[in-house]
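Only one protein chain is missing; all other protein chains are in place.
Let's turn to chain A:
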Amino acid sequence: MATATLTADGQQPVKGSGRVLILLDGSGPSLAALQAAAEIAVTRNAEVLGIFVEEVNLLRSAGYGFAREVGGSSGLVRPLQIDVLESRTRMLAEQARCSLEQVMTSHGLVQALKLCRGRVVEEVLNLVGPEDLVVMGRVGWSGIPGARLGSTARVLVRQAPGDVLLWSEPHPRRQNRVVILLNHDQGANHRAVQVGAALARNNHQPLTVLIRADASGDQAVTGGLLAYLQGEGVGAAKVRWLPMGSAESVVRVIREEGATQLVVSRQSSLLAEQGADVLLIETNLPVTVTS
């Protein structure tokens, strides 16, 4: 399964807590995420592990004599040959390696690239630990223009043991807020607040905590949260209570807040509901899904 492991110093990377795993496939979104991963790794003082997976299904499909590739933009059909595909994959892997090395070295980070062959989700789940942060683009090589959530991202957000950051290029907004989305009645909020506070502190951004609740706001909770955030060094913070509405209504509020980063817990009821995809697609922000 694992075919090669490369590191900057040629040694085996230390598998341990607190790594930043970056999924690379040579696509534009993955390269954009690479930069974000480097910055996060610098603030966390973490190692970076790049993962490049050769999709086994794709390699198999190229083995068929009748296999054709339909151009994603042109729609033109041409034969799909195994040797061409393999050489293209090797080239992408090399490109990923170069990009990783260049970006991480410029940030003074220790980095390694793991080349695997198999199914992407399985390979990543095999490599990631509960303390690791997975950073990935929202989409990979996607033939669908404008697609905002790829199949790998969709699965990893739910199944990864640790935090997952779905990266997308943030649009500059007037407020540039970090927004944390919580459920009043659920546990695991703490982790999301912690991650959100760290983001706001590191990026010197204001913070909004959105709490979905059936009842109206609990002053004690609000006070507690604000006190905690102040303790974490987040000066400009506010708490907003939301009714338990649909994903669309939450998305609207997130926009109203001028969010540029969103933090949400995997245990959040919204993520578990049908509207999870809506939330992830519509916000179109860098989203950190916490464990």
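Miscellaneous remarks
The rule is short, and it goes like this: contacts are C-beta pairs under 8 Å (C-beta built on N, C-alpha and C of every residue); 3 or more make two chains touch, one makes a residue touch a chain; residues count from 1.
Following the convention adopted for this analysis, contacts and distances are computed from a predicted model.
A chain of this complex does not appear here, and its UniProt-recorded name among "Phenylacetate-CoA oxygenase subunit PaaJ", "DNA repair exonuclease", "Oligopeptide transport system permease protein OppC" or "endopeptidase La" is "endopeptidase La". From the options A:P29, A:G50, A:G140 or A:G162, the residue with contact to the unseen chain in the full assembly is A:G140. Although one chain is not shown, part of chain A still touches it, namely residues 26-27, 55-58, 60-64, 66-77, 80, 85, 88, 92, 119, 140-148, 174, 255-256, 282.
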